[in-house]
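Yeah, one chain of the complex is gone here, protein chain that is, but the others are all in their spots.
What follows is chain A.
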């Protein structure tokens, strides 16, 4: 799979991290350039730098991080050919299906390869992934990708409709994963492909409840047991640096100050208008502005009369209201993924077929939920 050496080499696929929303794969090809709104880079400049390096642009317009690909980064960076599986589902399925180093796993269909990369990483060179894709162009693109990523020894990709033609292996898989529109059509084939000398497992990945019900029936009829179904999601939290909330005391004292200020203003206005009325009796044309208590500079220039009492400005904020301290708080992001698919799981128990027909079956057989 992806190389594990420390430094980037020509021919490596690296992940160019620009922002959380802009993560893309790049095949390091000497002579080529990488251009984005975060600057211009020559591939040859990236060769020999340690993975995980921050690189600034030739034109100084920005920087990028050059990361080693992992299946998790690949899921964020890959070119979508279909709807893809994300971390929460991939991780949970891997764990339930007990996929480990050395496991032999079947996957149908390959789709955009998000699940395939994760499984190939986990099973490693001692295990194997048999991946089936019925769409020819998509199969071809996935095949090229697997070669580019050095996975050809771990993954066998077959262009094949498994619902019609079944799988190419028999009695040897440890786990089967079906991401198909009609998984129930492949359940019988899956049973054939699973090994019978030990406990094996299957997962059907379906977005609709109607598909789940049909898959459950098919699994039950094929002799799979412990059928159960899960939904799993990731709730991303965002952390914000916010000013420490003020104490109520600040509000109370502010309100008290305002109340006092307003009362003083009222009294001032009364005093002003009283004085004005006395003065107005001397002047034939009343000044409208003076009536509402605003200071009148034009009149002040005349300097003959004493100025009216002008309003002081709104009292300045007290020092304790300016809060420098901050806190880090988090909340669930506003818009999150609400549904991906239902995960229907079942087990195939290595119970010898010959003893199952000798009348041991009891009358009271139901799954204990």
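Brief remarks on what is shown
Convention: a residue touches a chain if its C-beta (ideal position, glycine included) is under 8 Å from a C-beta of that chain, and two chains touch if they have at least 3 such contacts; residues count from 1.
Please note the rule applied: contacts and distances are computed from a predicted model.
You can't see one chain of this complex, but its UniProt record names it "tRNA (adenine(58)-N(1))-methyltransferase non-catalytic subunit TRM6", from the set "tRNA (adenine(58)-N(1))-methyltransferase non-catalytic subunit TRM6", "Trafficking protein particle complex subunit 6B", "Mn-superoxide dismutase" or "DNA polymerase delta 4, accessory subunit".
Only one of the listed residues, A:121, A:149 or A:189, touches the absent chain: A:121.
Touch with the chain omitted from the figure is made, among A:199, A:251 or A:271, by A:199. Not every partner is drawn; the one left out touches chain A at residues 1, 4, 6, 17, 20, 39-42, 45, 49-58, 63, 65, 67-68, 70-72, 87-88, 90-92, 94-96, 98, 100-104, 118, 121-122, 124-126, 174, 197-199, 209, 212-213, 216-217, 220, 223, 225-239, 241, 328-330, 332, 342, 344, 347, 349-351, 355-356, 360-369.
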